[in-house]
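Pasting a structure below so you can have a look.
For this depiction, one protein chain was excluded, whereas all remaining protein chains were kept in their positions.
Each chain carries a letter (A, B and C) given by its place in the written order, and its residues are counted from 1.
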């Protein structure tokens, strides 16, 4: 089990009802964190259109997560 | 023979040494006026890259010219 | 250079930062808040950015453009916060010796900004509802 801080943005923050939380998870990669928080907060967004960063660096869904990491979950972006 | 007023622009004006002149020519179409003035003022510019207007309306080189017309001779344009 | 700001964007000030005696062409793009999206009447928009990564990603995009088009100067500013109809949400400007590269680079930068920067917008509708806008590639094109 790993202690992961998860940060939510935009619609994910509204679904979660909070900016961030620290979870203890059995997660190997970023997508495991995504799925665990989706189940937890009832979001239906597929990961395909979303992005993820680990410790403020853009990452892939199969990037490994380590104990103590901060995982940032970005819903589909819409700048401009 | 037709009386044609010819107006020169940019490099054509410099070649002719004047803004406009009224000539009596045996000209059927705009290109005849072009060739006559080119011979007269020693310009070497081919008509292909140039444009012509008759009485302030853009015309083709084979557009007919009539007695009393004003023919405007435009060297290659370079706006912008 | 890229920046994120909650202040009104000043295009005239920004274009001056791109002056260069060797530049013959300047192009700019501005994204304006419009009063309609996909059939909904929009009153205003709310932009949110995750600034640290929006800036990192924005700098990467500008560097990519400059690698592709030599002698290019490029600058981008993105608004955040609450914006009213007609306001400028994003400004992209480039200058370069010739216009081919200026148009291509400006288009490249705004396209990449819209799909890569962690920025989100929430539309507030005339009917009282509001909704987060999906990304470009998922649906509507702005």
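We adopt the following convention: contacts are C-beta pairs under 8 Å (C-beta built on N, C-alpha and C of every residue); 3 or more make two chains touch, one makes a residue touch a chain.
Note that this is a predicted model, so its numbers are computed, not measured.
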| item | value |
| --- | --- |
| Shown chains that the omitted chain touches within the full complex | B, C |
| Option touching the unshown chain, where B:17, B:42 or B:80 are the choices | B:80 |
| Options C:39, C:70 or C:86, residue touching the unrepresented chain | C:86 |
| Of C:23, C:55 or C:115, the residue in touch with the unshown chain | C:23 |
| Contacts of subunit C with the absent chain, listed as residue ranges | 11-12, 15, 19, 21-36, 85-86, 95, 97-100, 102-103, 106-107, 110, 141-142 |
| Where the missing chain touches subunit B, by residue | 9-11, 14, 49, 51, 53, 56, 58, 72, 74-80 |
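Everything that follows uses one rule, which is that only the chains that are shown with their structure count from here on.
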| item | value |
| --- | --- |
| Centre-of-Cα separation between subunit C and subunit B, whole angstrom | 49 |
| Intercentroid distance (Cα basis), subunit C paired with subunit A, Å | 26 |
| Where subunit A touches two or more other chains, by residue | none |
| Sites on subunit C at which at least two other chains make contact | none |
